[in-house]
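A single protein chain has been omitted from the complex, and every remaining protein chain is retained in its original position.
Chain IDs A, B and C follow the sequence of writing; residue 1 opens each chain.
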Amino acid sequence: MTSDTRLLPHSRNGWLMLTAGAVALAIAPQFLPLYYVELGTSALIAAMLALSMQVLVGATGLVSLGHGAFYGLAAYTVYLVSPESAAQPMWLTLPLAMAVAGLAAFLVGLLSIRTSGFFFLMVTLAFGQMIFFIFHDTKLGGGTDGAYLGKPLISAFGATFDLPRRQRPLGIYYVALIQLMLMYAGLALLLKTLFGRALEGIKVNEHRMRAIGYDTYTIKLIAFTLAGSLAGAAGHMWALHRGFVNPEIVGWHQSAEALLMILLGGLGSLHGPILGALALTGLGEATQVLTEVSKAPYVPEKIAALLRLLGERKLLVEGLVILAVVIMLPRGLAGIGSKRLDKSGGGHA
Amino acid sequence: MSLPSFLAQSLNGLQYGLLLFLISSGLTLIFGVLGVINLAHGSLYMVGAYVAFVVARATGSLWLALPVAVLSGIVLGSLLERFLFRFFYKREHLDQVLLTFALILLFEEGRSLSVGNDFYSVPIPQALNFSIPIVEGFSYAAYRFVVIGVCLALAAALFLWIERSKMGAIIRAAAEKPEMVDALGIDPRRVHLTVFAVGTALALTAGALNAPLSSVYPNMGDNLLIISFVVVVIGGLGSVTGAFWSALLIGMIDTMGKAYAPAVAGLAIYVLMAGVLLWRPSGLFGQRA
Amino acid sequence: MHDPAAARTPVLETRDLSKNFGGLRATRNVSLSLHRNELHAIIGPNGAGKSTLVNLLAGEFRPSAGTILLEGRDVTGLTNWRRTRAGIARSFQRTNIFLPLSARENVRLAAQAKTGTLASLRGRAAGAVSLVAAADQAIERAGLTGSRDRIAGELSHGEQRQLEIAMTLATEPGVLLLDEPLAGMGQEEGERIAALLKDLSRDHAVLLIEHDMDFVFKVADIMTVLVEGAVLATGTPQDVRRNAAVQAAYLGGHA
Partner (left out) sequence: MTKSNGASRRIILKGGAALAAASTVPTGWAIAQSKPLKVGLMLPYSGTFAQLGENITHAVEMYLAEKGGKLGGRDVQFIKLDDESKPDLGPQNAERLVKRDAVDVLIGTVHSGVQMGIHKVVKESGTLTIMPNAGNVALTRDLCAKNVFRTSFSNWQPAYAMGVHLAKKGVKKASWITWDYAAGTESGQGFKEGLEANGGQFVSLLTLKFPETNFQPLLAQIQGLGVDAIGAFFAGGGAVQFVKDYAAAGIKVPLCGSGFLTEGTLGGQGAAADGIETALHYGDGLENAKNTAFRAAFKAKAGREADVYAVQGYDAAQLLAAGLEAVKGNLEDEKTLYKAMESAKIDSPRGSISMSPSHNVVQDIYLRKVTAGQNKVMSTIVTQLADPGTGCKI
C-alpha cells in the first residue's frame, strides 16, 4: 500500500528511534543543570516553531517569511492579556494566543495565497513586516525595548500546577515538551488523512492538483491558518518561558531561522525540523565548549588558538556548518543514516 | 509642505532610488538568468563599501577605490560562480537559500576578522568636499550629485549592454524563459559566469560609491537586501527596466514617507509591494509568475 | 457513419468563444458541440489555437468573449478545479503528473478530489478503500495495471501518457479533453491508445487534439478544423476530407 505520507517514518525502526528520542528528551532534564534545562526549553520552543513551519514548507511546499510574525504576535497577545501584575492561567492564554495567531494567518493567507513561489515568499514577508512595525513603532506592545508580562500560570481544570521556585524551569520544560509531542502527533495524524495526501499533491504539482479538481486555494489556506496557529502555540510558549516580549521576536529573522532549522534538519520529514532546532541551539553552545577546551593544559598552542578563534566566532562556525551541510547532506540531518534513496524517494512502496 | 522642500526631497528620493537600482539590478539579473535567490547580495554591497574604506585608508584616494571595487566585484563574482554557485543551479531553491545564508555569515565574519567591528567613516574626496545650496536653508553635498551622475551613467551602460549586445539578448530571453539560454548557441556557462560577475560588480560598486555617504559598519547590507528584494519583486523578476522604475518609485516613496508621514514610512513600501503583487502577481514589468 | 443529430442536447457546447492575448486573437468565435458517445477531434496547423481552446474549455484561461455550457448550464465563470468537479477532465500535452508518487497514488489522488476539502480532513488515507478501488478501475481501463505500483517518474513515456488518461478518468468526468495523448509515442503504443479512445468514447464525450492525421481519421466521429483560431469546417471525417476550403488551407496531401 502506498497510502502513508513520506514525511513520517516508513518503518518500525524509524518509529522506534523517534520514540527513543522522545524518551531521551523526557528524561534528560533529570541529569542536567538547571541552565541547560532552560536552554533545552528554548530549543523545544524553536522546534515547535520550526515544526509548525514544516506544515507549510515540507508538507505543502509553501515557503513563507511571515511565519515568525504569527509566533511573535502570539507572544504579544499573551503580553496584552496577561500583564506582569496579573498573570492569567494557561488554559485561557494558550487558546487565545493560538486563535489570534490563527486569525492573523487566515487574513494574511486570504490575500497572499493568490501568489506563489518567490512572490509568495515576498508577500508573506511584507505582511510579516507590517505586524512587526505594529509592535516596533507603536506603543501597543511596549515599543522597541519590549516589555514584561506575567508568565501564564500552568493550570488546567481548576488546578494550578506550581513548583518551588528552583524547580519551575523543569515544569516549563515539560510543558514545552508535551506541547511539542502533541503537535508532532497531531500533525502525523493530519498527514495520514486524505487532506494530508492533498497537501503532498500540492507540494509535488499544484497545477495538476487543480486540474484534477482540487480547490488548492482553500486547502493551502487551511494549512496556512493551521500552521499560523501552531506557531502561535510556540510564541505563547516563548512568553511563558521568558516572561518578556521584544519586537525582534516578530521580525523576519525568526522566520529565516525557523527555515534554517528545517533546511538543516531536512525538508523530507516531520521530525527534521526538530533535529534542526536542537542542532542549531546546540551549535551555539558547542562553540562555548570549544573555548573551554582550548584552555585545557595538554592542548597544543596552535590548536588552542584555533579553538579559541572558533569559540569566539559563533557565526563563523555556524556559517561553516551550514555550508558543509548544504554541500554534503542535500537531504539535511534527518537524511543521515537512512538509506540513500533515489530522487523520487519511493522507499516506502 | 512647501515646493522648495518638496524639490529637495525629490532629489533625496532620486539619489536613494538610483542606489537601490545598482543593488537590485544585479539581484534581478542573477535571479532572472541563473534562477538563484542570492541572500548574500547585501553582503556583497557591504564588501564593496569596505573595499572602498580599506583602499581609501591605505592610499587616501577614493578615486582609486572605485575601480578597485569594480574589479574586486568581477573577480569575486567569477570565483563564487565558478567554485560554488555553478554546482547549485540544479538544486532546489531552498538549498540555494541555505547556501547564500551561510555566505552572509561567512562574509560578515570575514569582515570582522579582517577589518574589525567598528564604524568607520570614509572621507569625501577633498575636491568635492563642498555643498551646493539648492533651496533656502538646505544645501546638497556635491558628492551626492556625483553619485547620482555615476549611477545614471552605469544604468545607461547596463541598458545598452542588455538591449544591444548578443549577451544582452540572451539575458532578456532567459529572464522570460530560463531554458532559452541552452538553446541560443552560446556556452551557457559563459552566460552564467558573466551575469554573476556583472551582478556582483554592481553590488560592490554601489557599496563603494555610497561608502562616503553611509559610512561603513557591520551588517550594513542587511536592510538594503530586504528592500532590494522588494524592488525586484515590484519591478518583476529578471527585468532590469522594471528594477529601474521600481527602485525610483521605492526611493521616492520611502523618502517622502520619512519626510511627510514618518509614522507610516516603515510600512509604506511593504503595503506598496503587497498591493502591487495582489494587483499584478508577477510585478510591474514581470514576464513570469 | 454517424450523424450529429441536432436534436440531442450537447454535453458540452461553446458559443462564439474568443480569446485574445494582447493583440493576438488566439481563438475567434468558436462554436462547438460535444456529445456523449462521440469522439470529436480538433485539427489544425501549428498555432491554430488548439491548445488554447482546450485551456478555455478546461477553465485554465478565461475567455475574452463567448459562453461555455455544460449540460446546458453556463460554466464560463468557473475556475479549472470547479470545471473538473463539474465533469470536464483534461489531460496535458506535456506530461503533467506527480513524478515522485506511484502510478496508483497519482490516480488515487485524482479519485479523491471529489471528496471535498473539509471531508478530507476526516478521512484517513489508509482507510479509503473505495478510492483505491476507483483508482484501480481507472488504471485498469487505461491499461496500466501491470505498472500501477511503480513510481510515475520511472514509467516509460507511453506509460506516462496512459497515466495521464487514467488520472482524468478517475475524476469520473462526462467530458474528456485529451491534448495530444499520442505525443511522442511509437506505432504500437498508438494502436493501443486508439483502441482505448474508442472505448472511452462509448460513455464519454471526448474531445481530442492530435497531429497525426492518419490516426485522427481513423478514430474520430466528428472533426473540427481550426485555422488561426477560427473554425474552418466541422463535420464527419468524410465531410472534412471533401471540404474544399480545408483542402486549400490545410489538408492538401490527405485529399
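Keep in mind that, in the parts below, contacts are C-beta pairs under 8 Å (C-beta built on N, C-alpha and C of every residue); 3 or more make two chains touch, one makes a residue touch a chain.
What you see is a predicted model, and the numbers here were worked out from it, not measured in a lab.
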Q: Considering the entire complex, write down the shown chains that touch the omitted one.
A: A, B
Q.
By the contact criterion defined above, which parts of chain B meet the unshown chain? Give residue numbers in ascending order.
A. 2, 5, 8-9, 12, 15-16, 57, 112, 116-121, 131, 133, 135-141, 214-215, 217-219, 223, 255-256, 258-259, 262, 265-266
Q) So which bits of chain A touch the chain we can't see? A) 33-36, 38-39, 42, 137, 143-148, 242-244, 246, 248-249, 291, 295, 308, 312
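Here is the rule we go by: only the chains that are shown with their structure count from here on.
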Q. Just by CA atoms, which chain is the most central one?
A. A
**Q.** Centroid spacing, where centroids are CA-atom means, of chain A and chain B in whole angstrom
**A.** 32
Q) Can you give the whole-Å distance between the Cα centres of chain B and chain C? A) 48
(Q) Can you compute the centre-to-centre distance for chain A and chain C, using the mean CA position of each chain? Integer Å is fine. (A) 44
Q) Where on chain A is chain C touching in the complex? A) 1-5, 190, 192-198, 200-201, 204-205, 207-216, 218-219, 222, 343-346, 349
Q. Taking the complex as given, what residues does chain A use to touch chain B?
A. 57, 63, 111-112, 114-119, 122-123, 125-127, 129-130, 133, 136-137, 252, 256, 259-260, 263-264, 267, 313, 315-316, 318-320, 322-323, 325-326, 330
Q) In their complex, what parts of chain C are in touch with chain A? A) 58, 60, 79-82, 84-85, 89-90, 92, 96-102, 104-105, 108-110, 112-115, 117, 119-126, 128, 131-132, 149, 151, 153-154, 167-168, 170-171
